[in-house]
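For this depiction, one protein chain was excluded, whereas all remaining protein chains were kept in their positions.
In order of appearance the chains are A, B and C, and numbering begins at 1 in each one.
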Amino acid sequence: MTVVAVSGAGGRMGSLVAETVAGREDLELGALYDPENPGGEIAGVVVGDDPSPVAAADVVVEFTRPDVVMENLARWRALDVNAVVGTSGFDEARIAELGTVWGSGPPNVLVVPNFSIGAVVMMQLAERAAPYFDGAEIIEMHHEKKVDAPSGTAIATARRIGGDPPIHSVRLPGLVAHQVVLFGGTGETLTIRHDTTDRSAFMPGVVLAVRAVAGLDEPVSFGLEAVLSSEQG
Amino acid sequence: MTVVAVSGAGGRMGSLVAETVAGREDLELGALYDPENPGGEIAGVVVGDDPSPVAAADVVVEFTRPDVVMENLARWRALDVNAVVGTSGFDEARIAELGTVWGSGPPNVLVVPNFSIGAVVMMQLAERAAPYFDGAEIIEMHHEKKVDAPSGTAIATARRIGGDPPIHSVRLPGLVAHQVVLFGGTGETLTIRHDTTDRSAFMPGVVLAVRAVAGLDEPVSFGLEAVLSSEQG
Amino acid sequence: MTVVAVSGAGGRMGSLVAETVAGREDLELGALYDPENPGGEIAGVVVGDDPSPVAAADVVVEFTRPDVVMENLARWRALDVNAVVGTSGFDEARIAELGTVWGSGPPNVLVVPNFSIGAVVMMQLAERAAPYFDGAEIIEMHHEKKVDAPSGTAIATARRIGGDPPIHSVRLPGLVAHQVVLFGGTGETLTIRHDTTDRSAFMPGVVLAVRAVAGLDEPVSFGLEAVLSSEQG
Partner (left out) sequence: MTVVAVSGAGGRMGSLVAETVAGREDLELGALYDPENPGGEIAGVVVGDDPSPVAAADVVVEFTRPDVVMENLARWRALDVNAVVGTSGFDEARIAELGTVWGSGPPNVLVVPNFSIGAVVMMQLAERAAPYFDGAEIIEMHHEKKVDAPSGTAIATARRIGGDPPIHSVRLPGLVAHQVVLFGGTGETLTIRHDTTDRSAFMPGVVLAVRAVAGLDEPVSFGLEAVLSSEQG
């Protein structure tokens, strides 16, 4: 039984993670930490403002803000707890900084910019398909409230495909999060499309990361790919 | 039995029209005219360089070039033959010029920028759907050899939808001619998509126009819509 | 200002309707009625078990169960309140029964099996497109927990298209509610697709019905089409 703490448990994603963990037989919900939103209760566990109970967990899932995440991670490292991180803002500089902060393992830390297994699979398939076609274009489609364009996933996909695929960004109400990668060759096309219809899409990836983080070869890893490839060989 | 002549019968579209006409029971293939590519034979009729046999036809289908089409049309008008025109380049100025050249009818002339019935239906549906949604975007996708972007059909669709829908142009080998109109509203989207998979897609529209041109109320008409709406009421 | 009561306000759809009404400037949330789930509070209004306060409303929205809906509607008619009904189970026999129960108007009653404006528009467009193509097939796709197949909307669409379009039913996790109508003709296809991504998709239709029910020509009407066509002429 893996004991899981959640940091940022008062937030939208953090509370969903806590509920998800409580519902899995091989996971046990331990401490819930959120100094900015304490007092709530999820599956019988109260959200507290004291980080020390996290020490009893095997893994802590961090869903907080860029301005507090590094301080928290230093703390979990000191408490000897593996960490799975969903907080945004981990560019290359921050990843490098984390390498210094975290040092050697165990425990391990895994930073994941997109927990959707389907999105990761989409990128893997697109990379694999690209050499067989003459050209590619990407169409990413999101709800009208998404302010940045193109999406981070579209940029990452383009980088993995290589060359210089044009990216089209569609913003409309009624959309959630969708991406189409379209490949063209002589007399034929191949389309790879990923549709996220609910925030619950991220939970299987969180659970996968929680189960696998302690067994990773490296102390600091990046991307759900680390966990997926260790599963699929 | 309607007798049909084809002007530009030595070209790719003209010869396909001639074959199509020859295959319809209610149409009879009359003269084939093409002073630049004479000598071929389609369904037993020889392509000639003399325009006078066109006089025996009820309808002439014109698939030529912008630099010769106006002279030809003046000739068909003088010969008292109805005309269906697929030659490109009819902007508003040229339509106005044609009104002067053609004068009153009968006979009638019908200029059609896109003979695909499906493309016309797509535009009608998009126009009809637009008032029920909060926003729209258009994605038009064509083979990589199409040099202009966005496509004329995409521009026409955007005009009919109104507002200011963004148009995305995808150019890839393996594509033929495709257009997606995507509407978004609260919690839902509606997609209207048209795919042309073969040049034969234009033939039913040509036949429809040939059958209907003589019965139009106006001497000069524009767009396959004129014929479709007269059929559907 | 139209005053709106909600019957079944303790349920999932009823409470969403109440929240929606409270958020519209031209609508005022009046009584909330639910004898089986009383006691909650939505936008400052308490859900009660006494039907009499509904009398003060201009329109009551009924989202209850088939076994109580007819009794409720007889009561709203006696209280002289217009009704919009989202309760399921209104087959032709029940519609006929309602005609007898309700009698002449005003007030009016409008029974709506599907409040999604997009789904209604999809059916209208499919009906309009059908005469231009040689064949059609329907693919309806829903989450794996939907037990009936094909969906009611697919059956209704097939009836409106006419002929005998095959219906394919896809059931997979991750899907919400989607329908594709695919038309084929010579060298081209036309696709009309509707995607519901959130239950909120039904609220604009509810609001439209609430605003329009009092002005309908008939005392008993069926389908959101009644309201949409009165808007679009």
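Worth pointing out:
Here, contacts are C-beta pairs under 8 Å (C-beta built on N, C-alpha and C of every residue); 3 or more make two chains touch, one makes a residue touch a chain.
Here the structure is a predicted model, which is why all the values come from computation and not from measurement.
Note that the absent chain touches A, B, C when the full complex is taken as a whole. Touching the missing chain, out of C:Gly11, C:Pro38 or C:Gly184, is residue C:Gly184. The residue touching the chain not shown here, chosen from C:Glu19, C:Glu137 or C:Asp198, is C:Glu137. The omitted chain makes contact with just one of the residues A:Pro38, A:Pro53, A:Gly185 or A:Gly223: A:Gly185. Residues of subunit B that touch the chain left out of view are 118, 174-176, 195, 197-198, 201.
Across the interface with the omitted chain, subunit A contributes residues 116-119, 121-122, 124-125, 128-129, 131-133, 183, 185-204, 228, 232.
Looking at subunit C, the residues touching the absent chain are 133-137, 139, 141, 144, 166, 168, 170-175, 182-189.
The rule is simple: only the chains that are shown with their structure count from here on.
Each chain gets a centre from the mean of its Cα atoms; the one farthest from the centre of subunit B is A. Interface subunit B/subunit C: over half of the residue numbers present appear on both copies, so the contact uses mostly the same residues.
Rounded to whole angstrom, the centroid-to-centroid distance between subunit B and subunit C, based on C-alpha atoms, equals 41 Å. Distance between chain centres (mean CA atoms), subunit A to subunit B: 51 Å. Within subunit C, contacts with two or more other chains are made by residues 118, 195, 197-198, 201.
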